[in-house]
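Note that this complex is displayed minus one protein chain, with the remaining chains in position.
Letters A, B and C mark the chains in the order given here, with residues in each chain numbered from 1 onward.
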Amino acid sequence: MSDLQRDLRIAVLGVGMMGAFHADALATRTKGARVVVVNDFAAEKAAEVAARVGARVVEDPIAAINAPEVDAVLIATPGKAHAEQVQACLAAGKPVLCEKPLTTDEESSYALVQAEAAVGRPLVQLGFMRRFDAEYAALKDLITSGGLGNPLLVHCTHRNPAVPDFFNSEFMVRDSVVHEVDVARFLLDEEITSVQVLRGVATSSAPEGTWDPMIVVFETESGRIVTDEISVRTGVAYEVRTEVVGETGSAMIGLDQSLVRTSTDGRWGGQITPGFVERFGQAYDTELQRWVAAAKQGTIDGPGVWDGYAAVAVCEAGVKAVQTGEKVAVALKAKP
Amino acid sequence: MSDLQRDLRIAVLGVGMMGAFHADALATRTKGARVVVVNDFAAEKAAEVAARVGARVVEDPIAAINAPEVDAVLIATPGKAHAEQVQACLAAGKPVLCEKPLTTDEESSYALVQAEAAVGRPLVQLGFMRRFDAEYAALKDLITSGGLGNPLLVHCTHRNPAVPDFFNSEFMVRDSVVHEVDVARFLLDEEITSVQVLRGVATSSAPEGTWDPMIVVFETESGRIVTDEISVRTGVAYEVRTEVVGETGSAMIGLDQSLVRTSTDGRWGGQITPGFVERFGQAYDTELQRWVAAAKQGTIDGPGVWDGYAAVAVCEAGVKAVQTGEKVAVALKAKP
Amino acid sequence: MSDLQRDLRIAVLGVGMMGAFHADALATRTKGARVVVVNDFAAEKAAEVAARVGARVVEDPIAAINAPEVDAVLIATPGKAHAEQVQACLAAGKPVLCEKPLTTDEESSYALVQAEAAVGRPLVQLGFMRRFDAEYAALKDLITSGGLGNPLLVHCTHRNPAVPDFFNSEFMVRDSVVHEVDVARFLLDEEITSVQVLRGVATSSAPEGTWDPMIVVFETESGRIVTDEISVRTGVAYEVRTEVVGETGSAMIGLDQSLVRTSTDGRWGGQITPGFVERFGQAYDTELQRWVAAAKQGTIDGPGVWDGYAAVAVCEAGVKAVQTGEKVAVALKAKP
Partner (left out) sequence: MSDLQRDLRIAVLGVGMMGAFHADALATRTKGARVVVVNDFAAEKAAEVAARVGARVVEDPIAAINAPEVDAVLIATPGKAHAEQVQACLAAGKPVLCEKPLTTDEESSYALVQAEAAVGRPLVQLGFMRRFDAEYAALKDLITSGGLGNPLLVHCTHRNPAVPDFFNSEFMVRDSVVHEVDVARFLLDEEITSVQVLRGVATSSAPEGTWDPMIVVFETESGRIVTDEISVRTGVAYEVRTEVVGETGSAMIGLDQSLVRTSTDGRWGGQITPGFVERFGQAYDTELQRWVAAAKQGTIDGPGVWDGYAAVAVCEAGVKAVQTGEKVAVALKAKP
């Protein structure tokens, strides 16, 4: 495929919350894109979304990928289905935007790194959408431009107001900390080499055996330290902050997220974004628009399969770090 | 035209800074829209933009409006051309998005109000894009929801870093204050009945005879007061703020406009948006996307011809108020 | 009296809320000062405060001023008593700190200006304590140092959460706006030449016939404009802000007044200072400490009798401006 003039025809695999959100965005806000195929193991859900976006349902995900009218694929199925589906996209030579995680274990993730290398061009983009958030992008630009001098420390904060009980400490690492893994790699432009998890007093709303909050500490190749507070049952709102401390200054994003500043009833302040859509809606839209433009050229424009693999590897180590309380080394395989 | 399935085919009239900005947005970021005709009195500019967006040039603006492949029209020509062009759109029954001002005098603006009324459905949308800015929309919602109680006062601030010398006090009213005219009418949902201009000490960078800054004071039908500081040569950045004071609280937008908060060299803070594109880019995009969706249904979705007429009438009074320093009454004609 | 080595012995006249506050501050927090005499028309109140601060009660205010053990006088009696009491202090050659207003009419205020001139050295300090507030002082320094270029506009905001019903519009001018009169004169270092009051929609909690809020507009000798929003029944908290717009930048104080920034229950923000003590407690302490040090040298260190007279004159004009809605000129008599 080269320099497609017409709309990119997309198959959306998995139309749960995230996939349906993407399908709607492609259908209503993404210039140059069209959803032509919808797939989900839940037939009713697939039919409903397909009707809404003007697509047809294909029941088998691999058949959906290989459907002749499909130019590119968006994967929002459960993580355990990703390995096979991404392989199929690579086999078909179709650009794919795959939600995190790339796969559910390090081996299968690395296999995809190798498979893409065999294809010879980037086809797999990972859904680390924070890279497309205007604030993270501005922070990255500030670092790159030297505005903070050499970056020395990164402090991350990720707080959810509430989560279901299955969000135990290991899940917190795989589902939430994974974002900060990519943020750290993106901002510092180097790999993470170890993970330690500081397990303190848990909030009373956490299930027995779940450490919440935790402080996760990363070290990077050059020896930089990244701290990440992960709290998922704060009862407050969706708070995501990042501060970078460099040799000549520090910079922070995400502190004040309200559209309107009010003074009422003895207090000034504003609303914290209630959820990820309010906080990162623009980032998702930008991610899709840029992916569509790149996919029309047969390539990607964003984090790739290696970023997906590295995140999986760090999170694997993170899970061990949760369980042991010790510092766990991360050893990445060779980058093709 | 009813419920158009295909892309809306648009003629863009006037591709100076604003029109070219819109043409590019329609071509690259607006789902469901296509620029098919470009018109500008500067042939070279028209050709350049047309080539970029994949449209053809039509030299005569009325011919561009009436071209059979054109579904809707975006007017970004100089204000003095608007009356005739909007009339032509109404005659052709084609939805139009017209940049401010609606026309350059009150009579011709009211004539358009009557002409649209004769057509029998809303076809003319005015480019008061602040209504589509997320902050203004949230402020309006807060007022409407009763979050501030009955609104009593509105304080507006509009500061430009620099303008050309032809930006004299009258021009400041017609080009800048006009935005606050619409903001006040939008937030308070009533008409402005008088204008007073407080003319103080001018900045040394203002040309002889130009009051800059000025404080403009509006009164509304119910007697509310709106203050507006207009400064266009501050040397600082593009600062647009609005505060509403209600019976039970106050709310402010536009104070802190930076993506990143830095601490460097003894100071904390952030960048002020340098210009209107950085500040209101999202508002323009949202305006276009919603107008396109409405135009496909043969109607508009935003401020209409009456809002354009009212703004012209208030600005006429404002210009007299600049010249006299007295309070000048605004008397609107009957709303059809 | 010259260069007093021992504690300054002070008579406090009037120990209502403000006077008792000062007496306690002198007794517990002001180095080098001692309250030796307390006077109040309410005998019980006088006795209570005198006992607390270790002073004796003197029933007649003039006798209190003239008591031989009294070095200096703090006047916090009702405004109508000030003229005679300040005259007595001048006659006795004793430094005095007089709470605003200097007197209740322009003539008697000017008489004090002349009386002090006859004495030949500054003895009368006015209680415009905002000049001693760290924020106002820093703002003044910023202006003086040229950090904003030539100041062009001043915007003031004064909001009280609630007041008794006798706080009508005239009282709002005399009791609240008087602070902004001094702030404007202090920051701009020139006199006010006219006052206009914009009377809009009143809050429903204002008594019949009271305009609340009002916008007061001052012009100064050099033609600068000062706006002042005065709202005294906001139900919110004690909010006092000032913004100065200069040729090269603007500066604001008083926006965020909280010690702790919290994120709870979906919102970030902080407490607004509930009342004037929380907001200006430091200013009162600093005012007293510096006045005591100056009084030991037989002089004052702060706004003087001319500042008191000018404020009375502007407020007289302000009251007429409230009643007429017109711009009212202020013509000060000659400065000795």
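The rule is simple: a contact is a pair of C-beta atoms (placed from the backbone, for glycine too) under 8 Å apart; a residue touches a chain by one contact, two chains touch by 3 or more.
Treat the numbers as computed from the prediction; the structure is a model and nothing was measured.
Q: Among C:4, C:92, C:117 or C:251, which residue is in touch with the absent chain?
A: Within the whole complex, the residue contacting the unshown chain is C:251.
Q: Looking at B:90, B:123, B:137 or B:272, which makes contact with the chain not pictured?
A: Touching the chain that is not displayed is residue B:272.
Q: Where the complex has a chain not shown, which of A:114, A:144, A:248 or A:297 is the residue touching it?
A: A:248
Q: Write the list of chain A residues that the hidden chain touches.
A: Within chain A, the residues that touch the unshown chain are 150, 152-153, 155, 159, 198, 200-205, 213, 215, 217, 219, 222-225, 227, 229, 231, 234-236, 245, 247-250, 255.
Q: In the full complex, which bits of chain C touch the chain not displayed? Write them out.
A: So the residues of chain C touching the missing chain come out as 28-31, 134-135, 138-139, 142, 147-148, 248-253, 255-256, 259-265, 282, 289.
Q: Using the touch rule from the top, list residues of chain B that touch the missing partner.
A: Residues touching the hidden chain, for chain B, are 161, 235-237, 239, 255-258, 263-272, 274.
Everything that follows uses one rule, which is that only the chains that are shown with their structure count from here on.
Q: Compute the distance, rounded to whole Å, between the mean C-alpha positions of chain A and chain C.
A: For chain A versus chain C, the centre distance works out to 58 Å.
Q: Using mean CA coordinates as chain centres, what's the gap between chain A and chain B in Å?
A: 38
Q: Taking each chain's centre as its mean C-alpha position, how far apart are chain B and chain C in Å?
A: 44
Q: If I count partner chains per residue in chain C, which residues reach a count of at least 2?
A: Residues 235-236, 255 of chain C each touch two or more of the other chains.
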